[in-house]
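Excerpt of the complex: some chains, original placement.
Chains here go by letter, A and B, matching the order in which they are written, and residues are numbered from 1 within each.
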Amino acid sequence: MTSDHRIARRHFTAGSALLLTATVMGALSLASAQSPLQDARADPALIDDASRYLLSRSLAPELVTADDIVELDLDSNALNAAGRAMYAERFIHGAIYKARPDVKAVVHSHSPALIPFSVSSVPLRPVSHTAGFISDGVPVFDIRKASGITDMLVSDGDRARRLAETLGPQPAVLMRGHGVVVVGTSLPIVVGRSIYLELNAKLQTQAIALGGTVTFLDPQEARGVMAAGENGGYQRAWELWKRKAAAR
Amino acid sequence: MTSDHRIARRHFTAGSALLLTATVMGALSLASAQSPLQDARADPALIDDASRYLLSRSLAPELVTADDIVELDLDSNALNAAGRAMYAERFIHGAIYKARPDVKAVVHSHSPALIPFSVSSVPLRPVSHTAGFISDGVPVFDIRKASGITDMLVSDGDRARRLAETLGPQPAVLMRGHGVVVVGTSLPIVVGRSIYLELNAKLQTQAIALGGTVTFLDPQEARGVMAAGENGGYQRAWELWKRKAAAR
């Protein structure tokens, strides 16, 4: 099988998964992946290449189809853009895949529930067991401190490298006045984490609004949730999300 | 009629009801039942067996169909799973049916409006007459105090027994950082209570946000609501919920 065929196959499977992701998560979310859907994993040699990742061309996420998926290297150069415009912030994805070999999928979104925590002195903390994956908290990337006065966009390799440094070994990083980046070892996991991190932000906001004291997840409990398999890799919900996406 | 036929009949009617329940209440809710829909009550001997209950196999609730309903005993052993995976937290249901002979239906959900009250020092109290059934308040089950450091899941008989103890004779119990369990004497009642308990949480949250003092339901008023029939057993709304579910 030629390299071209490999790319086409990867595009097809990952394209379907990225399309599902956009449909499930809404217009402000953008996913990239190194790992296509599980049913394509039968031949890992065919699909896993740690020096490449897949991302849509510049397009409103809800409009993405398989044909819009482009292959990029870890410096976020598009390898088969064929003249199509790419996202200015694609560097976020490349820099994280470079810094975190364990990461196989990345979501960058402008989650409305999370942005307030990116600008507040009040830290995001796990309220619900479904947010057990943030037992160590979520770092905040302030681009002003990292790169001075900018247009707020992580639109070059240097800014992206500093964002990846702030992320460190964590599952997510808030971007001050901008949004969030969530990472994981598969598309279902990164989508599940994105959904439940937003939900946790809503729950914490409401709990604070009640005016009393708030009991957060104990770090040991959070580690217990992770050790138990982090909601089974979100496979049960993933089946539902796929059906909902297919029905649209 | 053989035992097999009895099970099939019970599965069909209860399966329809559980499916409706999942559709009405959304993807995070899970209902079990000992009492099928009223139209199957003509022959109580056929359907009521206090040593058994019905619950879906492990599946996103919105995807449940009649074929997914499994029969369990009160230790939450699946009797006809035929190899299908079961929910890790099925023990919640069995332990409550065992401890509360008056209970014929149980809903466990991750209601976003209720979870903040499960982690706040501010107690959930009845604001609206539709929440008259919580005149005595809603206990909070903190799994850390009952069972130490866990993965937050009520995934064995011992944790479930302690949850049932915290529930006591009440209609609902909040689970700290997790969700809620609501019980009742029929599926319409347990669904109605689940919906109106969530609504009450929203109303109380908003009333607190206004910053003044809040007048709660008088306990005697709440008992008056219950004595008057608790919204007629939710039969009027149940007809609407069924139609909405059928239209999807």
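Here is the rule we use: a contact is a pair of C-beta atoms (placed from the backbone, for glycine too) under 8 Å apart; a residue touches a chain by one contact, two chains touch by 3 or more.
No experiment lies behind these values; they were computed from the predicted model shown.
Taking the whole complex of the structure file rather than the 2 chains in place, the copy count of the single sequence reaches 4.
By definition in this document, only the chains that are shown with their structure count from here on.
One copy, chain A, sits rotated relative to the other, chain B; on C-alpha atoms the angle is 90 degrees to the nearest 5.
The geometric centre of chain A is 34 Å away from that of chain B, both derived from CA atoms.
The touching residues of chain A, counted against chain B in their complex, run 126-130, 132, 199, 202-203, 206-207, 209-218, 220-221, 224-225, 227-228, 236-237, 239-240, 243. The part of chain B that touches chain A in the complex is made up of residues 27, 58-60, 62-63, 110, 112-113, 115-117, 119-122, 142, 144, 149-153, 176-178, 205, 208-209.
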